[in-house]
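Starting off with a structure, shown below.
In this view, the complex is presented without one of its protein chains, the others remaining in place.
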Amino acid sequence: MATKKNIPVVEWEYAPSLEGTSHIQLKKQYDLFIDGKWVKPSSGKYFQTINPANEEVLSEVAYGNEKDVDLAVKAARKAYTEVWSVMPAAERAKYIYRIARLMQERARELAVIETLDAGKTIRESRDIDVPLACNHFFYYAGWADKLEYAFPNRKVESIGVAGQIIPWNFPLLMAAWKIAPALAAGNTVVLKPAETTPLTALKLAEIIEASGLPAGVVNIVTGFGDTGAAIVNHTDVDKIAFTGSTNVGKMIQKAVAGTGKKLTLELGGKSANIIFDDAPIDQAVEGIINGIFFNQGHVCCAGSRLFVQENVADKVIAKLKDRLNSLYLGNPLDKNTDIGAINSKEQLETINKYIKIGKQEGAEMYQPSCSIPKKGFYCPPTLFTNVAQSNVIAQEEIFGPVLTIQTFRTVDEVIQKANNTPFGLAAGVWTDKGSRIFNLTTKLRAGVIWANTYNKFDPTSPFGGYKESGFGREGGLHGLSSYVKLV
Amino acid sequence: MERLEVLKTYKIYIGGQFPRTESGRYYMPVNKAGKALGNICLSSRKDVRNAVSAARKAFGGWSERTAFNRGQILYRIAEMLEGRRSQFIEELILQGSTKKAAEEEVNLAIDRIVYYAGWCDKYQAIVSSVNPVASSHFNFSVAEPMGVVGVVAPENSSLIGLVSLVLPAICGGNTVVVLAAEHLPLCAVTFAEVVNSSDVPGGVINILTGSNKEMNPTLSTHMDVNALVYGGNDSAALKELQENAVLNVKRVFAYSNNWAKADAQGLHFVSDLQEIKTTWHPIENIGGATSSY
Partner (left out) sequence: MKKNQDKKNRFQLEYLNSPAVDKVGVEERVARFQTRSIKDASKMQGLKMALNMIDLTTLEGKDTHGKVKQMCYKAQHLHDVLPGLPSVAAVCVYPSMVKIAKKEVAGSGVNVASVSTAFPSGQAPLEVKITDTKFAVDEGADEIDMVISRGKFLSGEYNYVFDEIAMIKEACGKARLKVILETGELATLDNVRKASDLAIYAGADFIKTSTGKIQPAATMQVTYTMLMAIKDYYDKTGIMIGMKPAGGISTSKLALHNLVMVKEVLGSAWLTNEWFRFGASSLANDVLMQIMKAETGVYQSSDYFSID
């Protein structure tokens, strides 16, 4: 047996390792990108976008209104009928490839700006968001001249002008998810980024401008909810694609009712992550961590409801708590930061509201001891044990780094509990037993099932939900059908 | 003396049973000649509710049947319908068809059922995919039925419209609650009898007669209905369905095909009512062994 000697423990801390910001180019003020030109908003109004990590103003961005949206839709319509829909598909593909390459060339700048504007860690922007965004363009570019293979026995046509509204959690990646398939299928685009994270979409506009893409094929109109509503309600828009909250999604579905507009919705979730006793336990713990704390929990498919088989619950929870203490929370620009800033003050308030509710409901809270920066919006990673299915924190989407933990005894019980939600976006299953995985992946009512992994994304892999998590798929072959008309 | 004809009582079909509407109400649609078609159940909101419950209850079992078994059962529907062709022809004629048109419609209905019976164990191979993700994971997408589908049958068709919308839904493992054509309801009820005698588990197909105007809101707002198929041509009614669908983010599909045409069928009527589910699993890659040894 090893004899334990009294050896003084020397702490080894990581010195700050900040990603440089000197190479990025941010203008003081951004206009709207309409018809290939930078256009002042007709209202003359601009709004500030700040860095949620320190509350400093990054830039001012145009506040587009109905008039601006109308201009953008007109430009998109013109580009659609005169250029984009009549261009040989192979040429269309080459434009999209070109955008992908230009994005790759400016990947570092995009990553830094994403981190500044969204508060997400530079590790994630650099290693996940930006490469995936580039790859998405790369993937769909190749589809442009192969559409007839995707839909056997049907004639494929483009739809027309697509209005696209994207959220603040993956600003550039969501822009790519929307724009790439739309362009590949021959549509033109009016896109509205989220008001707290407009910068990378505007940088993408610069890239699109530099790529020589015909004017009006992609238009970026920044603004708030009313700007988005103007896009949804515009009579000359043929297709609406929305990613965001279920509440707003429902408003859009209602507004589109009876108009004949095509619609895809990628909405909220409250996804179950299920750990069986025979799981690769340490990888499962990592999967739980990645499932809920990736991007500060601002992930629609976050594994926010953890179900642990009762006979390993103590072990898993102990390991989880232990692991929380090795996560670094702080400046998102630091390459060693694991948990960055909450996207906005409003979102932080929402998260704190739910944490309060959780405590009031009698759930037991655990947060690691970590120092929170004085400025900026931060929330420590949070676990709730002793949670019941009927607790609000186990039912509503929190969209933050808050995990609820419930235990279960049998397979049937956990399937029922996992499906017992209006949402159906994703689920995780951890077990070493293949036949059980196939049983669960069949019975869980969700659009993405991660077995022995979690929060993986790929341009070739369709993503989207069941039930109130929305409809339509993004990514892969199935993502194409959201942007084509089949006759 | 001529024998006195035994008249048929038209009932609704819920959970494999033929109750009268719980409301006890009836209506009496008439044909062009002004002849009454019969005392038809005027189904109520509660009937809709019961039908949805029955469909939900049947969903698990039906969707988990093997594709082969579903194909056999659908084919059995065609067999049973074939055996009762004369009754359908009579009803179609009574509802205003010519004899020739009626015969054609029944023939087409039978053939269309056979067509979808054949799709049961084939559509999955066509709409699913293995996705070559850029990491060490096996990733595949499969089609899964949406769940309980509300079907508003076309107004202008008694048999073929209903068959054209119901069959692809159940072919894909969904269960359905059908609102029959309000003014041409006879074949819908007889079709229910065919279904009931052909191995289709109770609750997989539920058929209600009555006023669309009255039933549509209940069906389209019902929180346990996953999707709606609208076969009518009333844009106001469609808009209402679409607006009500918002409550639980139902998927709504509207088709305006001429169902009497031979080509008004296809894979997409099946695949529209499918969700795509994507599953990821790591691939353990040990050492240097490759498949090209």
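Order of writing sets the labels: A and B. Residues in every chain begin at 1.
Everything that follows uses one rule, which is that contacts are C-beta pairs under 8 Å (C-beta built on N, C-alpha and C of every residue); 3 or more make two chains touch, one makes a residue touch a chain.
As the structure is a computational prediction, the values presented were derived from the model and not from experiment.
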Which residue from A:Asn65, A:Thr196 or A:Asn452 sits in contact with the chain not drawn here?
A:Asn452
Where B:Thr98, B:Ser136, B:Asn233 or B:Ser256 are the choices, the one touching the absent chain is B:Ser136
Even though one chain is hidden, which residues of subunit A still touch it in the full complex?
1-2, 4-5, 7, 9-17, 123, 127, 278-283, 286-287, 290, 318, 322, 326, 335-336, 432, 452-453
Subunit B residues touching the omitted chain (full complex):
135-137, 282-287
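Everything that follows uses one rule, which is that only the chains that are shown with their structure count from here on.
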Using mean CA coordinates as chain centres, what's the gap between subunit A and subunit B in Å?
36
Subunit A touches which residues of subunit B in the complex?
64, 126, 129, 131-135, 137, 139, 141, 144, 146-147, 226, 235-236, 238-239, 242-243, 245-249, 251, 266-268, 275-282
Counting only contacts in the complex, subunit A reaches subunit B at residues 135, 152-154, 246, 249-250, 253-254, 256-258, 265, 267, 422, 437, 441-442, 445-453, 456, 458, 460-464, 466-471, 473, 476-478, 486
